[in-house]
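Here the structure is laid out as structure tokens; the discussion comes afterwards.
Missing here is one protein chain; the remaining ones are kept as they sit in the complex.
Letters A, B and C name the chains as they come in the text, with residue numbers starting at 1 for each one.
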Amino acid sequence: MAMLTMVKALNLALSEALREDADVVLLGEDIGQDGGVFRVTEGLLEEFGHDRVIDTPVAEAAIAGAAVGMALYGLRPVAEMQFSGFAYQAFHQVEGHVSRFRNRTRGRYSLPMVIRMPYGAGIRAIEHHSESREAYYAHTPGLKVVIPSTPRTARALLRAAIFDPDPVIFYEPKAVYRAMREEVPDEPEALPIGKARIVREGSDITFVAYGAMVRAAEEAADDLADLDGVSAEVIDLLSIAPMDTATILNSVEKTGRLVVIHEAPRRCGVGAEVSARVAESGIEHLCAPIRRVTAYDVLFPYFARERAHLPSSDRIVGAAREVLAF
Amino acid sequence: MAMLTMVKALNLALSEALREDADVVLLGEDIGQDGGVFRVTEGLLEEFGHDRVIDTPVAEAAIAGAAVGMALYGLRPVAEMQFSGFAYQAFHQVEGHVSRFRNRTRGRYSLPMVIRMPYGAGIRAIEHHSESREAYYAHTPGLKVVIPSTPRTARALLRAAIFDPDPVIFYEPKAVYRAMREEVPDEPEALPIGKARIVREGSDITFVAYGAMVRAAEEAADDLADLDGVSAEVIDLLSIAPMDTATILNSVEKTGRLVVIHEAPRRCGVGAEVSARVAESGIEHLCAPIRRVTAYDVLFPYFARERAHLPSSDRIVGAAREVLAF
Amino acid sequence: MPRKTVEIEPRVEYLSILDEHGVVDAALDPRLDGDLLARMFRYMLATRRLDERLINLQRQGRIGTYGPTRGQEAAQIGTAMSIGPEDWTAQAFREMGMMLVRGWGMHMPMFFWGGHEEGNVVPEGVNDLPIAVPVSSQTLHGVGIAWAMKLRKTNNVCLTYLGDGGTSEGDFHEAMNFAGVYSLPVVFIVQNNQFAISHPRRMQTRSKTLAQKALAYGFNGIQVDGNDILAVYVAAREAVEKARSGGGPTLIECVTYRLSVHTTADDPTKYRSEEEVRQWEKRDPLIRFKKYLMERNVLDDASVAGVEEDIRGQIKEAVDYYEAYEGVDPVDPFRYCLAEPSAELVAQQREFEAAMRAEGLMR
Partner (left out) sequence: MPRKTVEIEPRVEYLSILDEHGVVDAALDPRLDGDLLARMFRYMLATRRLDERLINLQRQGRIGTYGPTRGQEAAQIGTAMSIGPEDWTAQAFREMGMMLVRGWGMHMPMFFWGGHEEGNVVPEGVNDLPIAVPVSSQTLHGVGIAWAMKLRKTNNVCLTYLGDGGTSEGDFHEAMNFAGVYSLPVVFIVQNNQFAISHPRRMQTRSKTLAQKALAYGFNGIQVDGNDILAVYVAAREAVEKARSGGGPTLIECVTYRLSVHTTADDPTKYRSEEEVRQWEKRDPLIRFKKYLMERNVLDDASVAGVEEDIRGQIKEAVDYYEAYEGVDPVDPFRYCLAEPSAELVAQQREFEAAMRAEGLMR
């Protein structure tokens, strides 16, 4: 067992995969010599060489599109987009090809590939470096979309993603990269993609969150317990697509109340989907409106104003109280 | 008054705008000499010349990105993406720039521009020509997203979009292009962006639809009236972003029941947003689960199988009956 | 500290061997063996006849919109015959001649243009990519395949096809650049058929040739008479050999002409003259090649008639197979979305099947 940051945990998962499977290759901007702008790939070039850990020119469509070709030929490419905000340069490859090869060829070809990218706010970065747009991918059939919340889940989900037979968008909450350490087992472990995690059980209200927002939801649950004697259940989705509807519905059946939390804009976000699933299949258990605590449907501000635009535990508590008072 | 198809109505709106405002320019693939692959721009090159109606090379990012520059300089570009399925080649320009200039420069610059594109299934086209992905744009703050359902709404909304001070994604339901005619007034008219339209009043259940699905919703309402004596209210959103929440909530307050219909995949689609808004602000009026009748979260099939994957009036009726029986 | 002209490397060449009158440049004639030449002719004719039949099927409503190949047979078949089965191709959507060479059945285009994913199920043992509709998007896949070949230390190559219009897309640029940077065994084959739907070549880019675009990426470009299968074949064989032996990529511009419509939904009278088409019809790749083969005694009237007869039979068989096909199951998209359907997909499939049953579309 080692206490690792998420950056180190991701690095561990990558090095394990590279070591175990000669088909695994990494490619992306500054991932080799430089070790990645967040150091996620540090030391991998030295250990695995230029044929496994490949620095590329600045061309995201090429990174994604070439990874498609590599996967078709039999490799397991793990492509990095340096920031999720620059993955749109590759969006046509993701929407048009990454998601489609299995269906298009009726299983003759498939794409065992991962596209990793850091997302989200909170590190005082410049424009385009702070957005969360997992919903774009979740709305794209044929993709899996995975978002870890802690070092251990990051390592275990990345392993699962790399060895998954289908393409996985791996969204990394960069606010968590170095914000915490967690014990990570010595042996490789994988989490099943598509399963949520109940971070803490509760009976009065359900919080659904993922990524960096899990921490905020936990804090809100603490505050509610301390201040109001309210017992909140916190669900960490881990996988956005597929989504673990059963875990959400079971929880709401128990609590009757739901708040969904994410950093992304609200309109057509993952919160809308969670809410709609409950409104579709669990409405009879609801005793109150479903609230979404999210970023707003405005441009996410440059960093001087970013804190004010992020869901905080206070805002979650506020929404929970409204829901509880309904 | 003239009875026009949607294609002709769009052509009319474009020619009116070109005539009235020397700043309006059109650009896109095959829109000039050829008159557009759907003939929406037919005759415009002849009337307005090569400086106003510009044929471009095959490069969608350039079309969108150059339109940004034109708009910054003071023109009102109306860019065409030949099909919405090829707009992802320009997605980084849309997400990264089209949506952002006003906020980024605190109003010093703005982008009065339109990106038109045909979307949706039903015309027996090959891969990438049948998808509906309005939610990508609706999830992008800073964009307006408009979808007409009939010739008259198409003409009036396109006019509003062209003269709007902000960038508008104008999604054209190509299944409707030639499927119906409607009387269109001789004088130019504009519809306010952000207002839904109640297509037919009803008291038992609310259908929310847009684009080509409005017709299906109306048929379903007819069938329900005829067969079950049920009175369905049909709302045509017309604008996805901003969305006219008030009209939806008012209707649900009256009917207590809601079915949302769209061609796009379900997960994180516009239906989720409609549902979430009602679950947030109108839940006390709901007597039943909210159902979504949509395409599924699978790749939209090639055209031999497409009909089976589109919401039909029968499916809407089926969902309505379940909701009504709840 | 001078002002000087920079010497640009590498080079751009032009190659033509068999002219439009069927006259061969004896010095350049590769003197291919008769059997190979006959096979080339057979594929060219098969492509031509299948193309005619598909237009016909479209007119009868038996398939959907179709994008013809007429006029581009030499460019496709000359290149496709320069590689072996372990090599790969990445195609756009107008490469039917190439597909026939590579072993796709004649029924495959019927399925594809008939609206069936079945038309994209690359036959087992054939190392091709399916049809790629988004212009130039496949060029990056071709590069990725070539890259994997290089990483795996094979000596295979990947032929990557695109059109003149395709050279304008960002993907083409990024593909060319990666090919150059990593010196990949990929050959880019630009079929310059003079149009991107209605947009003429001269308005697609300002450069004199498309071949010279290779200079931006530091490798060789060659422009060939794309209606001359000998030139196409020679250029492709050289580029393939170069790639195989570690020499890196080449761009081949095949100058040809789309003798037919862009697709059956297109009306080319809007944007080009009949006169221009007639001029290019004189340069038809089949006419000159047939003349050359007759003169070399590879073919005679009887053998041509025999080939025609064979092809007719094969096409009929393919149409019969296509029309008798009963596999069309609308549930398939659920089966092929992911390797293992998720719980939510299983639930949606159930909902879908119930709806289908209610509509009488399924038992």
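Going forward, a residue touches a chain if its C-beta (ideal position, glycine included) is under 8 Å from a C-beta of that chain, and two chains touch if they have at least 3 such contacts.
Because the structure is a prediction, the values reported are computed rather than measured.
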Residue in contact with the excluded chain [from C:173, C:242, C:258 or C:290]: C:173
Of A:57, A:165 or A:185, the one touching the omitted chain in the full complex: A:57
Among B:8, B:92, B:197 or B:292, residue touching the chain not depicted: B:92
Residue in contact with the excluded chain [from A:29, A:172 or A:263]: A:29
Hidden partner chain, residues of subunit C it touches: 1-6, 8-9, 11-19, 23-25, 28, 168-174, 177, 180-181, 183, 203-209, 211-213, 215-219, 223, 225
Interface with the unshown chain - residue positions in subunit B: 25, 51, 56-57, 59, 61-62, 64-75, 77, 92-93, 96-97, 101-110, 141-142, 144, 164-166, 194, 242-246
For subunit A, the residues touching the chain missing from this view: 29-30, 33-35, 37, 55-62, 85-86, 89, 124-129, 266-267, 296-306, 308-309, 312, 314-315, 318
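Convention: only the chains that are shown with their structure count from here on.
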Between subunit A and subunit B, centroid-to-centroid distance (C-alpha), Å: 30
Subunit B and subunit C: spacing of chain centres that average the CA atoms, whole Å: 36
For subunit A, residues that touch 2 or more chains besides their own: 92, 96, 103-104, 141-142, 243
Subunit C, residues touching no fewer than two other chains: 117, 134, 170-171, 332-333, 336-337, 344-345
